[in-house]
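For this view, one protein chain was removed and the others were kept in their places.
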Amino acid sequence: MSAPAVPDALRIENLDVMYRVRGQERSVLRNLNLRIGAGETYGLVGESGCGKSTAALAVMRYLPRNGRIGGGHVLIDGEDLYGLSQTGLRQLRQTRLSMVYQDPGRALNPAITVGAQLAEVFTVAGAYSADADKRAVAMLRHVRITDPERVMGRYPHQLSGGMLQRTVIAMALAVDRKLIILDEPTTGLDATVEAEVLDLIDTLRREHGTAILFIGHNLAVIARMCERVGVLYGGLLVEEAPTRELFAAPRHPYTVGLLRCLPRLGLDRKLRRLDTIPGFPPSGAVELQGCIFANRCGLVRDRCRTEPPALSALGGGRSSRCFFHEEAGDLPRVTPPDPVEHVPPGEEHPLLVVESLGKTFGSGSHSVHALRDISFTIARGETVGLVGESGSGKSTLARILLGLERADPGSRIAFEANRRGGTQARHAIQMVFQNPDSALNRSHRVGRILRRALVRLGGLRGEILRGRLLALSRGVQLADSYLQAKPRQLSGGLKQRVAIARAFAGAPQLVVCDEPTSALDVSVQAAILNLLGDLQAAERVSYLFISHDLSVIRYVADRIAVLYLGRLLEIGPAESVFQGPHHPYTEALLSATPAPDGTLRRVKLSGAPPSAMSPPKGCVFHTRCPRHIGPICDTEEPALSERGGGHGIRCHLGSDDLGRAQVDQSSAA
Amino acid sequence: MKLSARGGADDRSLAQETSTLSFLIRRLLLSLVTLGVLSILVFAGGQLLPGDVGRSILGPLADERAVAALNHQLGTDRSLTVQYLDWISHFVRGDMSTSYAFRSPVAPFVGAALANSLKLAAVAFVIVVPLGIAGGVLAAMKRGTATDRIITITGLSATVIPEFVSGIILILLFGIGLRLFPMTATAPPGSGVLTGIYYLLLPSFPLVFLLFGYIARMARAGTIEALDSDYTRTAVLKGLPWRLVIWRHVLRNALLPTITVVASQAGYMIGGLVVIETLFRYQGIGSLIYTAARGHDFPMLEAGVLVVGLVYVAVTLAADLAYTALNPRLRGALR
Partner (left out) sequence: MSLAPALRSGPVRWERTRLLLSTPTFMVGLAILLFWVGCATVGQTLVDPLADDMMNSLLPPSAEHWFGTDQLGRDMFARVIAGSRDILIVAPLATVLGIVCGTLLGLIMGFFPGLVDDLLSRLIEAVLALPLLILALVALTALGASNGTVIVAIGLAFTPQVARVVRSAVMSERHLDYVAAARLRGETAVYIMVVEILPNILPPITVELTVRLGYAIFTVATLSFLGVGLQPPSPDWGLAISENYALIGGGYWWTVLFDALAIGSLVVSINLIAEGLNGALE
């Protein structure tokens, strides 16, 4: 190989990184080798704890205080990063290397105006301050911020998440860099905003010819953004390939398993059960006996347990850390492929009827309609998916149904159990929370948590209680020994199983699942979704399933409701909502969801989401609507009108004028 | 996509967001309510004090009728509500009733004592605030090193030693041993400002010890939080020189919360003056309260205690206003 004329933007050679935790060394990155050519976009994916963020920090030479480089080199634009003096390092950061962070709200200094922080990038590189201000304004315009002069004088807390992330991107691009690291740049942003930011990054990257190291957990986002992808597992790069090939034919069992866990858009629990990855990720011990994935791998042989495989080149820019990479595609399924047993929702009287539900916070001129005119039903055994971005009021709705919050007078919530038993209602509606850490009392043992639920919700005592406790915990596939554990000793997925078991202790009729998998890795998410499906089939329970992830909603829901600024914009059977006609907002949401294969035509929204404090007059969506038809949208709120087959849309446009799906969704299955 | 783990919090926090102006008005009204409650407490406390007022002034041997007459003259035979309203309405007009011990109005005594105490407190503050902040910031920047540990542990230990203990050790060392400072805080009549400050130096040291640890600890915690923050990382990774990172990005955020601490400590320091002023024989509000309590001079005691509470409430209110004015997050909302 001859020396390249242009040095690689990034070259990582045999990099080892350790953390010291409670006096013990833990290996976080092992012998990492990576090359990003000038102008190339490289994605590094992996689940939590795989070391991807550490890789970003090591490349910035900004490891936490307890971290250290065990060996190896990092070369930025041909220069040895860890051989540089402090001055050299500063110069490198000023001119050739930059980073965009996960949480833009925290990455900017709350006490300094956005403009001053951006201008700093120019002054530190030697510009005069007046000139720096001028260039900062230009840069803000460059990242498509309207009215940049005004934004210059704003403090970070006065800007929305999307605006902040644009500002940080402007900062990173202000000087033409060789390499920009994007560490989960859109995690925490709403789907429609995420789509805009990703578009922006893509456009600017082409304009500037900057190389990008894109770090993320979302395979679909990585697939959309990157030319090449590396998969990290337990601090080791297990596979590397051009994006298209990696997703089409992965050559490492871990990658294969990971992709099978994804509920791809269009997949539905009535068609196929998600596959999972058994076992648990490695703990980070310094010494490795064999293949790091051996104890979770369906293809494992004796050799894998004794000899660590090397990352071997397979040709065509591909490499895999597996002895049996040709067989990776034949990885046996862990779960049977047959769909989760599904009993169609009952035709009898609906379990829950909600009519004209409203919720107002505050009073007088300060009052805010968090929810207005919400009507829907849930049948017995049915799953209703609720989609909405932040501020849409979806959590408030859940809390009202659970009785944790009171609805405005005039709202009607009729729960079937109410009419029969009165006090039974409480036991009949339970909840699975988003964050299992806060949902379980950290000072109680798992057994105690479940036992109390059985006593209160099931009214059980004595020997029956003991028997039911074991049945309950086994029902969510918890080993009996976990009953003695405190929540902090369990992984996120196990904690969520405990929370699910608790919700099912009293044979509930409706379980509200509030983003139950959004805090979990995809492989864990798949197992939890399967579990919820099995429980539904066994107990004939109904779900109100809240999520921002349309593929998850599509997978679990029979019907889908779309909430925006406290208004129900669309509701209907899952197929109809995905097939169309769509409400313009739903259309934008659908097109904003990147799929691992094949992209949809993007429906772009203009403007930032309005504040829930002061929703727009007329149709609440008119300020961002790409299908705006005239003054009627600005003044008159449309009714939720029936479009056939129980599909309602709140829009002035007729069904024929509304958008429809451009690809056949069912073919993706 | 953000969804608060608390559920619904995203909607509610929006609904509860009120403008800073109405927050300030609320804050002001609450201070007044606090003062009102305090005055009732002080008055009620005064009523709990034992014995017959006339009797305790005139002594056990006095004539029964003389005691009754004095009680009538002092108004202590009226109903409690009437007495309270009478007392508080006079108090707000600056008329703090009459001292039992001196048989003359309380106000001039309290005024003079407060002025003296404020002088002493001012000297202590001028020394301790820069010292504490510098110590805290230094400890934070040298986190985990011997410097950090020495500053932290010294500050911590100095903070918990009672003022009379450190005061006595200081007197033994500098007053008696080295003869560097006078043993009293009161300068001879007719001496200038500098002499006055010189006399106040030794008494201010125990207060400096007491406060140094608090201020240093807050400054250290604030600085460490700012150093570990994402925005400091952004600043460093921009390639800013370390000096600029500290001055422009770290300190601005780090020291803001320290304002509130300094203020609340300023209020508490008045309490520390009881001991210092007794130890150094200084006519301040602390020694006034102490003397009044021991001599059962209730009007004087009530006035002194209420003035101490007033100073505390005023100082913390001022600190909150300063904090609001300096914090762009709140200042922005004010517009």
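By written order: A and B. Residues from 1 in each chain.
By definition in this document, a contact is a pair of C-beta atoms (placed from the backbone, for glycine too) under 8 Å apart; a residue touches a chain by one contact, two chains touch by 3 or more.
Worth saying up front: this structure is predicted, and the values here are computed from it rather than measured.
Residue-wise, the contact with the chain that is not shown comes from B:G309, picked out of B:G222, B:G284, B:G309 or B:P328. Within the full complex, the residue among A:N435, A:S542 or A:T586 touching the omitted chain is A:N435.
Screening A:R11, A:R30, A:R135 or A:R502 against the full complex identifies A:R502 as the residue touching the chain left out. Screening B:A66, B:V165, B:L180 or B:A318 against the full complex identifies B:V165 as the residue touching the chain left out. In the full complex, chain A touches the omitted chain through residues 22, 278-280, 295-296, 399, 402-404, 426-427, 429-431, 433-435, 438-444, 452-453, 456-457, 479, 481-482, 485-486, 488-491, 499, 502.
Within the entire complex, the positions of chain B that touch the omitted partner chain are 5-7, 9, 30, 33-35, 37-38, 41, 45, 48-50, 153, 156-157, 159-166, 168-169, 171-172, 176, 183, 267-268, 270-272, 274-275, 278-279, 289-290, 293-294, 296, 301, 305, 308-309, 312-313.
Going forward, only the chains that are shown with their structure count from here on.
In this assembly, the C-alpha centroid of chain A lies 50 Å from the C-alpha centroid of chain B. On the side of chain A, the complex with chain B involves touching residues 60, 62, 65, 90-95, 98-99, 101, 103, 106-113, 117, 120-121, 124-125, 155, 157-158, 161, 168, 171, 188-191, 194, 361-362, 366-368, 370, 389-391, 393-396, 398-399, 404-405, 433-435, 438, 514-515, 518, 546, 548, 566, 611-613.
In the complex of the two chains, the chain B residues touching chain A come out as 1-12, 14-18, 144, 229-231, 233-241, 244, 248-249, 252-253, 256, 327-329, 332.
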